[in-house]
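A single protein chain has been omitted; all remaining protein chains appear in their positions.
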Amino acid sequence: MRFFRQVAVVAFKDLRAELRTKEAINASLAFSIVILLLFSFAFDPSEDTMREISGGLLWIVFAFAGTLMLNRSFARELPNDCLDALIAAPLPASALFLGKCLANYALVLAVELVSLPVFGIFYNVHWARQFPELLLVLLLGTWALTIIGTIFSALTVNIKLREVMLPMLTYPILIPALMSAMQLTTALVSGTPIGADNVDSLKMLIGFDIVFTAVSLVLVETVLVG
Amino acid sequence: MSAVAVEGVWKFYGDYPALRDIRLDAAPGSCLALIGRNGAGKTTLLRIVAGFSRAQRGKIEIHGNDPRDTETRRQLGFLGHGIAVYDELSALENLILYGKLYGLPDPRKSALEWLERTGLERVRNGLVREFSRGMRQRLAVARAFLHEPGVLLLDEPFTALDDRAIAVLQRLLREALAAGKTIVMSTHQLREALELATHVALLSRGQLAFHGQCTPEMAADPGYIYARYGEA
Partner (left out) sequence: MRDALFSFFGSGAPVAMAAAVVALVASVVFLRTRNFLYDALALAATKTGFALLAAALAAGVLRSRTAAGVWWVWDTRLTAALVCGLIYAAYLMLRRAIEEPTERATSAAVVSVLAFLDAPLAAIAIAWWRARRTLPPEGGPPPGWGTLASGNALAMLLAGAALTVILLRREERRRAQDAERRAALTL
C-alpha cells in the first residue's frame, strides 16, 4: 500500500540521516549514561532498594534521554526549509508523522537497550529475569514516549523556545504512561511476572498508546498545515 | 479552466488582514509574475496557493482541485527561499528520496536525468553540506522540477542564484512553458521575471492593485507598473 511505502521512505530517510551524523543518538546515549552514573554517586542503595527504585530510575533516564532525540525529530527538517518540501509532497501528514515516529522509536529503543545493561552493571542488578515481559513494557512505554514526543516536536517546531516547551508539554501528558511503565518495570526487574495486581497498569499503557496514536494521526495535519 | 484560480482569498493574522479579497487566475501554459513591495503579501499568497497554510476565507483551485489533495500535490512544484534538500544526504540520495515520495516509476533514473540537466552529474554522490552555494541552488531547482509538475510555484527564485544557476533556471522555465506548464512566480527581480512572464499581478498592502497581461512597456521598463498602478 502506498501509505506504508511512504511511511517507510520517511522512516528510512530519518534513520539514514541520523546514523550518518550520529549527533542525537550520541548525545542521548551519553546523557543516559551520565545520569545513571550520577545517581550511583548520589545513592548507595542495597540490592533490594535498588530493585524498588529501578522502574522509576530507568524511566526517568529513558524519558530524559528520549526527549533529547525527539526534540530533533521535526527540528531536523528546519535547515534548508525541508519541512516545506515534505508538507508539499503528495503524502498524507499522517504518513509523514508515522514515518518519523517509527524512526524515533527505533533510535530511542536502541538507546534504552544499551542503557539497560549499563544500569545492570553500575547497580549490580539482574534485570533480565523476566526479560520477555520487560521487553514488552519497554516497547509499549517507549511507543507512548515516542508518540507524544513526536507530535509535540511537530507542534513546537517553529517556536523559539522549542527546547524548553517540548519537555514542558511532554512530561505532564506522559504521566499516566510513565507511572504505569515505572510500576511494571519495578515489578519485572524484581523478578515478579505481570499478574493480577499490575495487569491494569499494562492495560493503561496499551490504552494510552492506542488513544494517543489515533488522536495524533488525526491532528497532525492541523498541526503542520494549520 | 484555469490552472491556478484564487477566488476571494483573505488571510488573517489574528484580526489583521494580510491578504484582502484576492482574485486572480493563471491560464494553463501562462507565466504569472507576482510583484509587489516587501510585506505586500506575495510570499503569503504563494504559500497559500502551494498548500502550506490555509486562507480563512475564499479558496484556491489548482486545475479545479484543492491544493491539499494528494493528487493535486503531485502536480505542484515549489521552489522557496530554502533549498529543501538534506545536508547529510548526497545529491543523488536527495533526489531519489523525493522521487519516491512523489511516486515516480523509476526514481533513480529521474534523479540521474535531472542531475544532468542541472549540471550536477559529476557531484551526484557528494554530500550536500559540502556543496558550494551555486550547486546547492541548482540542486534545489532539480528537486522542484524532478516530478515534472504541471504547475510551478516559485518564491523569489532569482534572488539567491548566481549567474550559472539563473541561466539554468531560465532555460528550464522556458522549456516548461513551451511544454504547456503553468508558472506562478513572485519576484523582486523584475527584469529576469518579465522576460518570461505572460501576465503580471501587482500586490500592494495585501490587495491586488493590478492583474493583466504583460505588455511590452512593462517588460521594457519594470518601474512602469509601480508608477502606473501601485505606490512608487
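The chains carry the letters A and B, assigned in the order they are written, with residues numbered from 1 in each.
Everything below uses one rule, namely that a residue touches a chain if its C-beta (ideal position, glycine included) is under 8 Å from a C-beta of that chain, and two chains touch if they have at least 3 such contacts.
In this text, all values refer to a predicted model and were calculated from it rather than measured experimentally.
Engineer: Tell me which stretches of chain B touch the chain missing from the display.
Structural biologist: 12-16, 39, 54, 56, 205
Engineer: Which residues does chain A use to touch the chain missing from this display?
Structural biologist: Those residues of chain A that touch the unshown chain are 151, 155-156, 158-161, 165, 168-169, 172-173, 175-176, 179-180, 183, 197, 200-201, 204, 207-208, 211-212, 215-216, 219, 222-223, 226.
As a convention for this text, only the chains that are shown with their structure count from here on.
Engineer: Would you kindly tell me how far, in whole Å, the mean C-alpha position of chain B lies from that of chain A?
Structural biologist: Each chain's C-alpha centroid was found; their separation is 38 Å.
Engineer: Chain B touches which residues of chain A in the complex?
Structural biologist: 2, 5-6, 9-10, 13, 16-17, 20-21, 79-82, 84-92, 225-226
Engineer: Which residues of chain B touch chain A in their complex?
Structural biologist: Residues 50-54, 68, 70-71, 73-74, 76, 78, 80-89, 93, 97-98, 100-103, 143 of chain B touch chain A in their complex.
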